[in-house]
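Have a look at the structure below, then the notes.
The other protein chains are all here in position, but one chain of the complex has been omitted.
The chains carry the letters A and B, assigned in the order they are written, with residues numbered from 1 in each.
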Amino acid sequence: MFISMAPLLVWFERRVAAFIQDRLGPNRVGPIGILQPVADGIKLIFKEEFFPALSNKVLYFLAPCISLFVSLFVFAVIPFAAPVEINGKILYPQVANLNIGMLYVLAISSLGVYGIMIGGWSSNNKYSLLGGLRASSQMISYELTMGMSVAAVVLFFGTFDLQKIVETQSGFHWGVIFQPVSFFLFLVAALAESNRVPFDLPEGETELVGGYHTEYGGMKFGGFLFAEYLNIVTLSGMMVTLFFGGYNGLEWFSNLVDASPVLNAVIQFSAFSIKTLLLLFFFVWVRWTYPRFRYDQIMRLGWKILLPISIGNLLVTAMLIYWGVF
Amino acid sequence: MDWFVYGFSALAIASAIMVITRRNPIISALYLCLTLFCLAALFVLLEAYFIAAVQVLVYAGAVMVLFIFVIMLLNLDPEKMIVEYFQTPRMISVISALLLFGFLTFVFWTNNITGERGYDFPVQITQGGGHLKAMSSKLFTTFLLAFEVTSILLLVAIVGAVVLAKRKV
Partner (left out) sequence: MDYSGVMLVTSAAIFTIGVAGVLIRRNALIFFMSIELMLNAANLAFASFSYFLNSLDGQVFVFFVMMVAAAEAAVGLGIIIAIFKNRKTVDLYDLRLLQG
(Lines give C-alpha, C1' and ligand atoms only; values in the text may rest on other atoms or scores of the structure.)
Protein backbone atom coordinates (compact mmCIF):
# COMPACT_ATOMS: atom_id res chain seq x y z
CA MET A 1 0.00 0.00 0.00
CA PHE A 2 2.92 2.26 0.65
CA ILE A 3 4.17 1.64 -2.84
CA SER A 4 1.17 3.52 -4.17
CA MET A 5 2.93 6.66 -2.96
CA ALA A 6 5.16 6.47 -6.03
CA PRO A 7 2.47 7.19 -8.64
CA LEU A 8 1.11 9.81 -6.27
CA LEU A 9 4.58 11.36 -6.35
CA VAL A 10 4.39 11.70 -10.14
CA TRP A 11 1.29 13.85 -9.86
CA PHE A 12 2.55 15.61 -6.73
CA GLU A 13 5.79 16.60 -8.37
CA ARG A 14 4.16 18.11 -11.41
CA ARG A 15 1.67 20.08 -9.33
CA VAL A 16 4.30 21.37 -6.92
CA ALA A 17 6.64 22.21 -9.80
CA ALA A 18 3.84 24.17 -11.39
CA PHE A 19 3.10 25.95 -8.13
CA ILE A 20 6.75 26.94 -7.75
CA GLN A 21 6.85 28.13 -11.34
CA ASP A 22 3.63 30.13 -10.95
CA ARG A 23 1.45 28.14 -13.31
CA LEU A 24 -1.15 25.38 -13.13
CA GLY A 25 -0.04 21.77 -13.34
CA PRO A 26 -2.03 18.88 -14.78
CA ASN A 27 -5.65 19.52 -13.93
CA ARG A 28 -7.67 17.84 -16.70
CA VAL A 29 -7.52 14.17 -15.86
CA GLY A 30 -9.64 13.61 -12.75
CA PRO A 31 -10.66 16.10 -10.03
CA ILE A 32 -7.42 18.07 -9.57
CA GLY A 33 -5.46 16.08 -12.10
CA ILE A 34 -4.98 13.24 -9.67
CA LEU A 35 -5.47 10.56 -12.31
CA GLN A 36 -2.52 11.93 -14.31
CA PRO A 37 -0.17 9.05 -13.33
CA VAL A 38 -2.83 6.58 -14.45
CA ALA A 39 -2.99 8.33 -17.81
CA ASP A 40 0.80 8.29 -18.04
CA GLY A 41 0.92 4.60 -17.24
CA ILE A 42 -1.70 3.73 -19.83
CA LYS A 43 0.16 5.75 -22.45
CA LEU A 44 3.42 3.99 -21.67
CA ILE A 45 1.83 0.54 -21.78
CA PHE A 46 0.34 1.17 -25.18
CA LYS A 47 3.57 2.36 -26.73
CA GLU A 48 5.43 0.12 -29.10
CA GLU A 49 7.96 -2.25 -27.53
CA PHE A 50 11.04 -1.98 -29.66
CA PHE A 51 14.58 -3.25 -29.41
CA PRO A 52 17.13 -0.95 -31.04
CA ALA A 53 20.14 -2.36 -32.90
CA LEU A 54 21.59 -4.11 -29.93
CA SER A 55 24.28 -6.52 -28.99
CA ASN A 56 22.32 -8.04 -26.16
CA LYS A 57 18.54 -8.10 -25.91
CA VAL A 58 18.43 -9.94 -22.57
CA LEU A 59 20.46 -7.28 -20.77
CA TYR A 60 18.44 -4.51 -22.38
CA PHE A 61 15.27 -6.06 -21.02
CA LEU A 62 16.77 -6.87 -17.64
CA ALA A 63 18.05 -3.42 -16.67
CA PRO A 64 14.73 -1.76 -15.67
CA CYS A 65 13.69 -4.96 -13.89
CA ILE A 66 16.81 -4.85 -11.73
CA SER A 67 16.20 -1.18 -10.87
CA LEU A 68 12.60 -1.90 -9.88
CA PHE A 69 13.41 -4.95 -7.79
CA VAL A 70 16.16 -3.21 -5.89
CA SER A 71 13.92 -0.24 -5.07
CA LEU A 72 11.20 -2.59 -3.85
CA PHE A 73 13.41 -4.80 -1.70
CA VAL A 74 14.39 -2.00 0.65
CA PHE A 75 10.75 -1.51 1.63
CA ALA A 76 10.81 -4.84 3.40
CA VAL A 77 12.45 -3.58 6.57
CA ILE A 78 10.87 -0.18 7.09
CA PRO A 79 8.60 -0.37 10.14
CA PHE A 80 5.22 1.24 9.69
CA ALA A 81 3.84 0.83 13.20
CA ALA A 82 4.65 -0.65 16.58
CA PRO A 83 4.21 -4.41 17.03
CA VAL A 84 0.54 -5.18 17.50
CA GLU A 85 -0.64 -7.96 19.74
CA ILE A 86 -3.78 -9.61 18.42
CA ASN A 87 -5.16 -12.63 20.32
CA GLY A 88 -1.81 -13.26 21.95
CA LYS A 89 0.24 -13.26 18.74
CA ILE A 90 2.61 -10.41 18.07
CA LEU A 91 2.39 -9.00 14.56
CA TYR A 92 5.11 -6.80 13.16
CA PRO A 93 3.84 -4.27 10.65
CA GLN A 94 6.89 -4.72 8.48
CA VAL A 95 7.53 -7.26 5.81
CA ALA A 96 10.60 -8.58 7.63
CA ASN A 97 11.93 -7.79 11.07
CA LEU A 98 15.65 -8.26 10.64
CA ASN A 99 18.20 -7.98 13.37
CA ILE A 100 20.56 -6.39 10.87
CA GLY A 101 17.93 -4.14 9.30
CA MET A 102 20.19 -1.17 8.59
CA LEU A 103 22.96 -3.30 7.10
CA TYR A 104 20.40 -4.92 4.81
CA VAL A 105 19.29 -1.48 3.60
CA LEU A 106 22.86 -0.43 2.84
CA ALA A 107 23.55 -3.71 1.04
CA ILE A 108 20.45 -3.57 -1.14
CA SER A 109 20.82 0.10 -2.00
CA SER A 110 24.38 -0.59 -3.17
CA LEU A 111 22.83 -2.91 -5.78
CA GLY A 112 20.97 -0.04 -7.37
CA VAL A 113 24.02 0.68 -9.49
CA TYR A 114 23.55 -2.44 -11.59
CA GLY A 115 20.32 -1.46 -13.31
CA ILE A 116 21.77 1.85 -14.45
CA MET A 117 25.11 0.43 -15.59
CA ILE A 118 23.59 -2.44 -17.52
CA GLY A 119 20.96 -0.14 -19.02
CA GLY A 120 23.62 2.32 -20.13
CA TRP A 121 25.90 -0.33 -21.58
CA SER A 122 23.36 -2.52 -23.36
CA SER A 123 21.84 0.40 -25.24
CA ASN A 124 24.75 0.39 -27.70
CA ASN A 125 24.90 4.19 -27.69
CA LYS A 126 27.79 6.32 -26.54
CA TYR A 127 25.60 8.85 -24.75
CA SER A 128 23.92 6.07 -22.79
CA LEU A 129 27.27 4.55 -21.90
CA LEU A 130 28.61 7.88 -20.68
CA GLY A 131 25.45 8.58 -18.73
CA GLY A 132 25.49 5.10 -17.22
CA LEU A 133 29.14 5.34 -16.17
CA ARG A 134 28.66 8.80 -14.69
CA ALA A 135 25.54 7.76 -12.80
CA SER A 136 27.14 4.64 -11.38
CA SER A 137 30.34 6.38 -10.31
CA GLN A 138 28.24 9.10 -8.65
CA MET A 139 26.14 6.50 -6.85
CA ILE A 140 29.07 4.50 -5.55
CA SER A 141 30.81 7.67 -4.37
CA TYR A 142 27.83 8.82 -2.32
CA GLU A 143 27.19 5.39 -0.87
CA LEU A 144 30.28 5.97 1.26
CA THR A 145 28.88 9.16 2.77
CA MET A 146 25.54 7.47 3.35
CA GLY A 147 27.18 4.51 5.03
CA MET A 148 29.30 6.67 7.32
CA SER A 149 26.39 8.87 8.40
CA VAL A 150 24.30 5.77 9.07
CA ALA A 151 27.21 4.37 11.09
CA ALA A 152 27.10 7.43 13.34
CA VAL A 153 23.34 7.04 13.80
CA VAL A 154 23.67 3.32 14.57
CA LEU A 155 26.45 4.14 17.04
CA PHE A 156 24.13 6.55 18.80
CA PHE A 157 21.13 4.22 18.94
CA GLY A 158 23.19 1.13 19.65
CA THR A 159 21.36 -1.26 17.35
CA PHE A 160 20.89 -2.07 13.68
CA ASP A 161 17.30 -3.13 14.18
CA LEU A 162 15.00 -0.51 12.67
CA GLN A 163 12.06 -1.36 14.92
CA LYS A 164 14.18 -0.71 18.01
CA ILE A 165 15.55 2.51 16.56
CA VAL A 166 12.03 3.81 16.13
CA GLU A 167 11.01 2.69 19.60
CA THR A 168 13.95 4.60 21.08
CA GLN A 169 12.69 7.75 19.40
CA SER A 170 9.34 7.81 21.15
CA GLY A 171 8.30 10.89 23.06
CA PHE A 172 9.85 13.37 20.62
CA HIS A 173 13.43 12.26 21.23
CA TRP A 174 13.89 12.32 17.49
CA GLY A 175 17.14 11.40 15.80
CA VAL A 176 17.51 14.76 14.09
CA ILE A 177 17.86 16.52 17.45
CA PHE A 178 20.79 14.35 18.50
CA GLN A 179 22.43 13.81 15.12
CA PRO A 180 21.87 16.90 12.97
CA VAL A 181 25.08 16.53 10.95
CA SER A 182 24.21 12.92 10.13
CA PHE A 183 20.81 14.04 8.96
CA PHE A 184 22.28 16.65 6.67
CA LEU A 185 24.82 14.21 5.24
CA PHE A 186 22.18 11.54 4.71
CA LEU A 187 19.92 14.07 3.00
CA VAL A 188 22.60 15.11 0.52
CA ALA A 189 23.63 11.50 -0.08
CA ALA A 190 20.00 10.51 -0.66
CA LEU A 191 19.62 13.28 -3.21
CA ALA A 192 22.71 11.99 -4.98
CA GLU A 193 21.77 8.32 -4.73
CA SER A 194 18.40 8.80 -6.34
CA ASN A 195 19.91 10.90 -9.15
CA ARG A 196 17.79 13.91 -8.26
CA VAL A 197 18.61 17.52 -8.98
CA PRO A 198 21.01 19.05 -8.12
CA PHE A 199 22.81 15.77 -8.78
CA ASP A 200 21.01 14.60 -11.87
CA LEU A 201 23.69 15.06 -14.49
CA PRO A 202 23.45 11.41 -15.57
CA GLU A 203 19.94 11.89 -16.84
CA GLY A 204 19.94 15.58 -17.58
CA GLU A 205 18.09 16.18 -20.79
CA THR A 206 20.15 19.17 -21.76
CA GLU A 207 23.47 17.46 -21.15
CA LEU A 208 23.39 13.90 -22.34
CA VAL A 209 20.17 13.57 -24.33
CA GLY A 210 18.75 11.37 -21.65
CA GLY A 211 21.68 9.53 -20.20
CA TYR A 212 21.17 5.88 -19.53
CA HIS A 213 17.50 5.84 -20.53
CA THR A 214 17.93 7.44 -23.96
CA GLU A 215 17.21 4.27 -25.91
CA TYR A 216 14.37 3.08 -23.73
CA GLY A 217 10.75 3.54 -24.69
CA GLY A 218 7.37 2.34 -23.59
CA MET A 219 7.02 0.38 -20.41
CA LYS A 220 10.76 -0.17 -19.99
CA PHE A 221 11.17 3.58 -19.67
CA GLY A 222 8.18 3.49 -17.37
CA GLY A 223 10.05 0.90 -15.34
CA PHE A 224 13.08 3.16 -14.93
CA LEU A 225 10.90 6.14 -14.04
CA PHE A 226 8.86 4.19 -11.55
CA ALA A 227 12.06 2.78 -10.03
CA GLU A 228 13.44 6.29 -9.59
CA TYR A 229 10.30 7.58 -7.86
CA LEU A 230 10.12 4.48 -5.73
CA ASN A 231 13.73 5.04 -4.73
CA ILE A 232 12.84 8.56 -3.60
CA VAL A 233 9.91 7.27 -1.52
CA THR A 234 12.12 4.57 0.01
CA LEU A 235 14.87 7.02 0.95
CA SER A 236 12.28 9.38 2.46
CA GLY A 237 10.93 6.45 4.45
CA MET A 238 14.46 5.65 5.67
CA MET A 239 15.01 9.25 6.72
CA VAL A 240 11.76 9.34 8.64
CA THR A 241 12.65 6.06 10.36
CA LEU A 242 16.14 7.12 11.35
CA PHE A 243 15.79 10.81 12.05
CA PHE A 244 12.19 11.85 12.45
CA GLY A 245 10.79 9.32 14.88
CA GLY A 246 9.32 6.79 12.48
CA TYR A 247 5.71 6.24 13.38
CA ASN A 248 5.75 8.22 16.63
CA GLY A 249 4.27 11.66 16.98
CA LEU A 250 0.53 11.21 17.14
CA GLU A 251 0.34 9.72 20.62
CA TRP A 252 -1.69 12.63 21.92
CA PHE A 253 -4.33 11.80 19.33
CA SER A 254 -4.49 8.11 20.16
CA ASN A 255 -4.67 8.93 23.86
CA LEU A 256 -7.49 11.33 23.09
CA VAL A 257 -9.42 8.77 21.11
CA ASP A 258 -8.43 5.95 23.52
CA ALA A 259 -7.52 3.65 20.66
CA SER A 260 -7.52 -0.12 20.52
CA PRO A 261 -4.21 -1.67 19.30
CA VAL A 262 -5.35 -1.94 15.69
CA LEU A 263 -6.56 1.67 15.56
CA ASN A 264 -3.31 2.67 17.23
CA ALA A 265 -1.40 0.97 14.44
CA VAL A 266 -3.47 2.82 11.84
CA ILE A 267 -2.78 6.15 13.58
CA GLN A 268 0.94 5.38 13.69
CA PHE A 269 0.90 4.44 10.01
CA SER A 270 -0.74 7.74 9.15
CA ALA A 271 1.87 9.61 11.22
CA PHE A 272 4.58 7.85 9.21
CA SER A 273 2.84 8.69 5.95
CA ILE A 274 2.44 12.37 6.81
CA LYS A 275 6.12 12.72 7.66
CA THR A 276 7.15 10.91 4.49
CA LEU A 277 4.92 13.18 2.43
CA LEU A 278 6.55 16.24 3.98
CA LEU A 279 9.99 14.90 3.07
CA LEU A 280 8.80 14.13 -0.46
CA PHE A 281 7.66 17.72 -0.73
CA PHE A 282 11.16 18.76 0.31
CA PHE A 283 12.69 16.57 -2.41
CA VAL A 284 10.44 18.09 -5.08
CA TRP A 285 11.06 21.58 -3.74
CA VAL A 286 14.82 21.16 -4.03
CA ARG A 287 14.48 19.88 -7.57
CA TRP A 288 12.78 22.98 -8.84
CA THR A 289 14.92 25.40 -6.91
CA TYR A 290 18.54 24.59 -7.65
CA PRO A 291 20.48 24.28 -10.90
CA ARG A 292 22.45 21.22 -11.76
CA PHE A 293 25.98 20.47 -10.61
CA ARG A 294 28.73 19.62 -13.04
CA TYR A 295 30.19 16.15 -12.90
CA ASP A 296 33.55 17.20 -11.46
CA GLN A 297 31.76 19.33 -8.88
CA ILE A 298 29.68 16.33 -7.85
CA MET A 299 32.78 14.17 -7.45
CA ARG A 300 34.65 16.86 -5.55
CA LEU A 301 31.72 17.34 -3.19
CA GLY A 302 31.38 13.62 -2.56
CA TRP A 303 35.01 12.77 -1.95
CA LYS A 304 36.76 15.91 -0.73
CA ILE A 305 34.03 17.57 1.32
CA LEU A 306 31.31 15.18 2.46
CA LEU A 307 33.44 12.13 3.21
CA PRO A 308 35.80 13.94 5.62
CA ILE A 309 32.79 15.58 7.30
CA SER A 310 31.10 12.21 7.76
CA ILE A 311 34.26 10.62 9.18
CA GLY A 312 34.65 13.59 11.53
CA ASN A 313 31.00 13.24 12.55
CA LEU A 314 31.54 9.57 13.33
CA LEU A 315 34.60 10.41 15.45
CA VAL A 316 32.80 13.15 17.37
CA THR A 317 29.78 10.90 18.01
CA ALA A 318 32.05 8.10 19.22
CA MET A 319 33.90 10.46 21.56
CA LEU A 320 30.68 11.88 22.96
CA ILE A 321 29.29 8.40 23.59
CA TYR A 322 32.54 7.33 25.23
CA TRP A 323 32.51 10.32 27.59
CA GLY A 324 28.95 9.52 28.56
CA VAL A 325 27.28 12.63 27.18
CA PHE A 326 24.69 10.53 25.31
CA MET B 1 14.40 -26.10 4.61
CA ASP B 2 16.30 -28.86 2.80
CA TRP B 3 15.10 -27.67 -0.57
CA PHE B 4 16.49 -24.22 0.06
CA VAL B 5 19.93 -25.69 0.71
CA TYR B 6 19.83 -27.98 -2.31
CA GLY B 7 18.30 -25.34 -4.57
CA PHE B 8 20.76 -22.57 -3.74
CA SER B 9 23.74 -24.93 -3.91
CA ALA B 10 22.67 -26.19 -7.34
CA LEU B 11 22.07 -22.66 -8.57
CA ALA B 12 25.46 -21.53 -7.25
CA ILE B 13 27.27 -24.38 -9.00
CA ALA B 14 25.35 -23.87 -12.24
CA SER B 15 26.06 -20.15 -12.39
CA ALA B 16 29.72 -20.78 -11.50
CA ILE B 17 29.96 -23.06 -14.52
CA MET B 18 28.34 -20.29 -16.57
CA VAL B 19 30.98 -17.83 -15.35
CA ILE B 20 33.84 -19.75 -16.86
CA THR B 21 32.17 -20.82 -20.07
CA ARG B 22 30.68 -17.63 -21.51
CA ARG B 23 32.35 -15.69 -24.31
CA ASN B 24 31.18 -12.22 -23.32
CA PRO B 25 32.99 -10.95 -20.21
CA ILE B 26 30.01 -8.92 -19.02
CA ILE B 27 27.75 -11.96 -19.04
CA SER B 28 30.40 -13.79 -17.02
CA ALA B 29 30.50 -10.92 -14.54
CA LEU B 30 26.71 -10.98 -14.15
CA TYR B 31 26.72 -14.73 -13.58
CA LEU B 32 29.40 -14.18 -10.95
CA CYS B 33 27.03 -11.72 -9.24
CA LEU B 34 24.37 -14.43 -9.26
CA THR B 35 26.84 -16.88 -7.73
CA LEU B 36 27.65 -14.37 -4.99
CA PHE B 37 23.95 -13.94 -4.23
CA CYS B 38 23.45 -17.68 -3.95
CA LEU B 39 26.41 -17.87 -1.61
CA ALA B 40 24.92 -15.04 0.48
CA ALA B 41 21.70 -17.08 0.69
CA LEU B 42 23.73 -20.10 1.85
CA PHE B 43 25.38 -17.91 4.48
CA VAL B 44 21.93 -16.95 5.77
CA LEU B 45 21.02 -20.63 5.95
CA LEU B 46 24.16 -21.18 8.02
CA GLU B 47 22.94 -18.46 10.44
CA ALA B 48 25.82 -16.15 9.49
CA TYR B 49 23.69 -13.05 8.98
CA PHE B 50 26.38 -10.42 9.26
CA ILE B 51 28.57 -12.23 6.76
CA ALA B 52 25.69 -12.51 4.31
CA ALA B 53 25.00 -8.77 4.49
CA VAL B 54 28.71 -7.92 4.16
CA GLN B 55 28.98 -10.27 1.17
CA VAL B 56 26.20 -8.45 -0.66
CA LEU B 57 27.48 -5.05 0.44
CA VAL B 58 31.19 -5.52 -0.36
CA TYR B 59 31.41 -8.28 -2.95
CA ALA B 60 28.25 -7.99 -5.02
CA GLY B 61 27.84 -4.28 -4.46
CA ALA B 62 31.38 -2.95 -4.81
CA VAL B 63 33.90 -5.48 -6.15
CA MET B 64 31.63 -6.68 -8.96
CA VAL B 65 30.71 -3.10 -9.85
CA LEU B 66 34.44 -2.46 -10.17
CA PHE B 67 34.81 -5.51 -12.44
CA ILE B 68 31.95 -4.42 -14.66
CA PHE B 69 33.35 -0.87 -14.83
CA VAL B 70 36.71 -2.18 -16.02
CA ILE B 71 35.10 -4.47 -18.61
CA MET B 72 32.97 -1.63 -19.95
CA LEU B 73 35.85 0.81 -20.12
CA LEU B 74 38.21 -1.63 -21.82
CA ASN B 75 35.52 -2.43 -24.38
CA LEU B 76 36.64 -5.95 -25.15
CA ASP B 77 35.48 -8.10 -28.01
CA PRO B 78 34.05 -11.47 -27.02
CA GLU B 79 36.88 -13.88 -27.49
CA LYS B 80 36.55 -16.65 -30.03
CA MET B 81 36.40 -19.59 -27.76
CA ILE B 82 34.41 -22.20 -29.65
CA VAL B 83 37.06 -22.67 -32.34
CA GLU B 84 39.77 -24.05 -30.08
CA TYR B 85 37.74 -25.54 -27.30
CA PHE B 86 38.96 -29.12 -27.28
CA GLN B 87 42.70 -28.56 -27.25
CA THR B 88 44.84 -31.04 -25.36
CA PRO B 89 46.15 -28.70 -22.63
CA ARG B 90 42.59 -27.67 -21.85
CA MET B 91 41.37 -31.25 -21.57
CA ILE B 92 44.24 -32.07 -19.22
CA SER B 93 43.29 -29.01 -17.12
CA VAL B 94 39.66 -30.08 -16.93
CA ILE B 95 40.58 -33.66 -16.01
CA SER B 96 42.95 -32.54 -13.26
CA ALA B 97 40.27 -30.17 -11.92
CA LEU B 98 37.84 -33.09 -11.80
CA LEU B 99 40.41 -35.16 -9.94
CA LEU B 100 40.77 -32.34 -7.40
CA PHE B 101 37.01 -32.28 -6.98
CA GLY B 102 36.92 -36.02 -6.45
CA PHE B 103 39.61 -35.82 -3.80
CA LEU B 104 37.90 -32.98 -1.91
CA THR B 105 34.53 -34.70 -2.02
CA PHE B 106 36.06 -37.91 -0.72
CA VAL B 107 37.60 -36.02 2.20
CA PHE B 108 34.40 -34.20 3.05
CA TRP B 109 31.91 -37.02 2.67
CA THR B 110 33.80 -39.64 4.64
CA ASN B 111 34.61 -37.55 7.69
CA ASN B 112 32.11 -36.64 10.30
CA ILE B 113 32.61 -32.99 11.25
CA THR B 114 29.60 -32.18 13.35
CA GLY B 115 29.98 -32.23 17.07
CA GLU B 116 30.42 -30.12 20.14
CA ARG B 117 34.03 -29.38 19.48
CA GLY B 118 33.80 -25.63 19.92
CA TYR B 119 31.75 -24.04 22.64
CA ASP B 120 31.36 -20.53 21.35
CA PHE B 121 28.46 -20.32 19.02
CA PRO B 122 25.10 -20.52 20.80
CA VAL B 123 26.41 -19.41 24.18
CA GLN B 124 28.10 -16.31 22.85
CA ILE B 125 25.11 -15.37 20.79
CA THR B 126 22.52 -15.61 23.52
CA GLN B 127 24.74 -14.10 26.20
CA GLY B 128 26.31 -11.53 23.95
CA GLY B 129 23.04 -9.93 23.03
CA GLY B 130 22.54 -11.10 19.46
CA HIS B 131 24.66 -12.32 16.61
CA LEU B 132 26.04 -8.93 15.65
CA LYS B 133 27.21 -8.04 19.14
CA ALA B 134 28.86 -11.43 19.66
CA MET B 135 30.72 -11.20 16.40
CA SER B 136 31.86 -7.64 16.90
CA SER B 137 33.04 -8.37 20.44
CA LYS B 138 35.18 -11.14 19.00
CA LEU B 139 36.40 -8.90 16.24
CA PHE B 140 37.52 -6.17 18.59
CA THR B 141 39.04 -8.25 21.38
CA THR B 142 40.50 -11.52 20.13
CA PHE B 143 41.20 -10.42 16.56
CA LEU B 144 42.07 -6.79 17.16
CA LEU B 145 45.54 -6.99 15.63
CA ALA B 146 44.23 -8.62 12.45
CA PHE B 147 41.53 -5.94 12.23
CA GLU B 148 44.01 -3.08 12.46
CA VAL B 149 46.40 -4.73 10.01
CA THR B 150 43.50 -5.22 7.57
CA SER B 151 42.74 -1.52 7.69
CA ILE B 152 46.37 -0.75 6.82
CA LEU B 153 46.16 -3.33 4.01
CA LEU B 154 43.14 -1.54 2.58
CA LEU B 155 44.99 1.78 2.77
CA VAL B 156 47.90 0.24 0.87
CA ALA B 157 45.47 -1.10 -1.73
CA ILE B 158 43.90 2.33 -2.23
CA VAL B 159 47.29 4.01 -2.67
CA GLY B 160 48.43 1.22 -5.00
CA ALA B 161 45.34 1.47 -7.19
CA VAL B 162 45.69 5.23 -7.48
CA VAL B 163 49.39 4.96 -8.35
CA LEU B 164 48.74 2.30 -11.00
CA ALA B 165 45.99 4.24 -12.70
CA LYS B 166 47.66 7.63 -12.71
CA ARG B 167 48.65 9.16 -15.98
CA LYS B 168 52.35 9.83 -16.36
CA VAL B 169 52.55 13.59 -16.15
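Rule of thumb we're sticking to: contacts are C-beta pairs under 8 Å (C-beta built on N, C-alpha and C of every residue); 3 or more make two chains touch, one makes a residue touch a chain.
This is a predicted model, so every value here is computed, not measured.
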Shown chains that the omitted chain touches within the full complex: B
Missing-chain contacts mapped onto chain B: 1-2, 5-6, 9, 12-13, 16-17, 19-20, 25, 28-29, 32, 35-36, 39, 42-43, 46-48, 50-51, 54-55, 58-59, 62-63, 66-67, 70-71, 73-74, 76, 79, 90, 93-94, 96-98, 100-101, 104-105, 108-109, 113-122, 124-125, 134-135, 138-139, 142-143, 146, 150, 153-154, 156-158, 160-161, 164-165
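Please note the rule applied: only the chains that are shown with their structure count from here on.
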Separation of mean Cα positions, chain B and chain A [Å, integer]: 29
Chain A partner contacts - residues on chain B that touch it in the complex: 24, 26-27, 30, 33, 49-50, 53-54, 56-57, 60-62, 65, 68-69, 72-73, 130-132
Complex contact set, residues of chain A against chain B: 56, 59, 98-100, 103-104, 106-108, 110-111, 113-114, 117-118, 121, 129, 133, 136-137, 140, 143, 160
